[in-house]
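Data block below; observations after.
A single protein chain has been removed from this complex, and every other one stays in its place.
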Amino acid sequence: MIWQQLQSLAGSYPLALRGLGMTVLLSLISLVLGTLLGFALGILRTGGNRLISGLIGAWVDLIRGTPFLVQIFLIFFILPEFGIELDAFTAGIIALTNLAACFICEIVVAGIRSVPTGQVEAALASGLSRWQRMRQVVLPQAMRIVLPPLVGQYVLLIKDSSVVSAIGLTDLTRVGWLVVQRVPNGLLVFFLVGAGYFIVCYPLIMLARRLEQRMGAAHGEVQL
Amino acid sequence: MKIARLFIAGRLFIAGLALAGLTAAASAGTLDDITKRGELRVAVQTQGPPFSLVGANGERTGSSVELAELMAKEMGVKITFLDFDWDGLIPALLSGKADLLVADMTPTLARGMKVAFTTPYMYTGSTVFTKADSKFKTTEDCKAKGTKIAVLLGATGEKEAKNAFPDADIKSYKGGGPLLLDAVNNGQADCGVNDVSAVKGQSTAYPAGTFTIMPDLLSKEPLAFATRYDEPDLLIWMNLFLNQVTIDGRLQKNLDYWVNSDAWKKDH
C-alpha cells in the first residue's frame, strides 16, 4: 500500500517542481516589492504628516484585519466590475505585495519608534537633514528590532502565498491537494509539501540568525 | 433604525457600482465572444476521480473534463481550463472569468437562483461507506448515537447525512472526496457519505476490499453543468450539446468508461 503510494508520488515530481517554482517565484517577487513598499510606508507613517500617517494606518489595519483570501478575491473577482481586469499571476503578486507591505510597515514603525527620542533630537541638533537622520541614526538602530520579526514575516508570507490557489494558480500547496486526490494519504502528501516549504524557508531563517548575530553584537547576552 | 439606514446606504453604494459595471456587460452574445476569442474558458474543480483529476504528469482528465473538451471541439475553439479550488469556483463563474463551470455539482434549487444549470446529464446519489473490518456493516449501523460521519463541506451529502443520521456526529471536511476515505480509513470517522460515483472511483486507490460501500443510496441526485443567466445563448447551446451527445452515444461512452466501471484505472 505505502509502496504503491510512494511510487505514485515519485511519478508526480514534475508537478511538484512546477508548484515549488510557482511558490518561489510568487514569494520572491512580492517579498522584494513588499519590503520596499513596506519600508516606505513605515517611514511615511512615522513622519510628521498626520493625514498621511492616518491613511496608512487605516489601510494597514484593514489589510491586517481581514483574511487574505478575501483580499485576493476582491482583486481578482471584484475589480473587473470596475474595469480592472488582471490575470491570476498579476493579481496574486499585487495581493501578496500589499499584504507584505502592510505587515512590514508595522514592523518598521515599531523599530523606528524604539529608537530613543534623545538620539533623534541629538541628530537634529547636529544639523543632520531629515533623510540623513533616518539613514544614519534611526534606521541602523531600528534594524536591530526590525530584522528578526521581518524575516519571520517573510516566512509567514511565503506560506500565505498558498492562498493564491483560490484564483487558479498551481502552487506547492495546490499540488498537494491535486496529488492527494490520487494518493489518498493526507499525512504523507502534506508531509512532503511541508518538506518543500522547509527547503525554501529554512535558508531564510538561517540568514536571519546570521544577520541578527552580526547586528546584535553590542546587545543581548541576557541570560535567563 | 440606524442599521436600516446603513443597509440603504450600502444598497445605494452597490447600485452605483452596478451602474458602473453595466457598460461592460452590454456586449454581443457569449457564443459570438467565444468564437471571436477562439477559446472556451472552463472552470473546473479538481475534486478527484472519476469526474476531474490531475494525472501524474499534471495532465487534466476525468469524465467532466473530457465532456468539456468535447464541447470546445464541437464549437471549433480551443479549451482553457481554469483550475480553482472550491472557494474560487463560483466566483470565477459569476465574475465572468469563466464561461461555464464543469464539476460534479448538484443543481439544487437554491443554487439555481444564482447560476443557470443545464438539464442533468447523469444521475447519481449519496452513498454510505465504512471500513470493511469495522463494526459498521450496514447503513443502519451508522445511525447509532454518536457515530462519527465524514461528509464533504458544502456538498449535498452534508445535508443528506444530517437528515439520515440525526443522532450521529457529522464531521464536514474540505478538500475533496479522497480525504473522506482517508478519514474513515484512519479511524477519524466511522462512516463516510459522498457521491457514489466518487466513492467508487476514489476507493480504487486503496487495496480491494478496504471499504464496504453500501448498496442503498441515501438520495438520487442529478449532475449538471452551469453557466450564467446573462449567457442564455450559451445555456441553450450546452443543452443542445448534451442532447446531441446523448443521442449519438458519446455521453454513454464517456460515462461507461469513467463512471460505470473502473476502465479508466489502467490508462491513468
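For clarity, chains are labelled A and B in written order, and residue numbers in each chain start from 1.
The rule we apply is simple: a residue touches a chain if its C-beta (ideal position, glycine included) is under 8 Å from a C-beta of that chain, and two chains touch if they have at least 3 such contacts.
Following the convention adopted for this analysis, contacts and distances are computed from a predicted model.
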Protein name, per the UniProt record, of whichever chain is missing from view ("NdhM_2 protein", "Protein glxC", "RNA polymerase sigma factor" or "Amino acid ABC transporter membrane protein 1 (PAAT family)"): "Amino acid ABC transporter membrane protein 1 (PAAT family)"
Chains in view that touch the one left out, judged over the entire complex: A, B
Residue in contact with the excluded chain [from B:Q188, B:S219, B:T246 or B:N260]: B:Q188
Listed residues A:G48, A:P67 or A:G127, member touching the removed chain: A:P67
Contact partner of the left-out chain, one of A:S12, A:T97, A:S162 or A:Q181: A:S162
Identified contact with the non-displayed chain, of B:D87, B:D141, B:D233 or B:D262: B:D87
Footprint left on chain A by the chain that the document does not show: 61-62, 64-70, 73, 77-78, 81, 103, 106-107, 109-110, 114, 144-145, 148-149, 152, 155-156, 159, 162, 173, 176, 186-187, 190-191, 193-195, 197-198, 201-202, 205, 216, 218-224
Where the unshown chain meets chain B, residue by residue: 7, 10-11, 14-15, 17-18, 21, 86-87, 90-91, 94-95, 108, 110-111, 113-115, 150, 153-155, 171-175, 182, 186-188
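Just so it is clear, only the chains that are shown with their structure count from here on.
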Inter-chain centre distance, chain A versus chain B - centres from mean C-alpha coordinates, in Å: 34
Parts of chain A lying in touch with chain B, wherever the complex brings them together: 1, 8, 11-12, 14-15, 18, 69, 73, 76-78, 80-83, 165-168, 170, 174, 177-186
In the complex, chain B residues that touch chain A: 17, 20-21, 24, 46-49, 53-58, 82-85, 87-88, 91-92, 94-97, 175-179, 181-182, 185, 202, 205-207
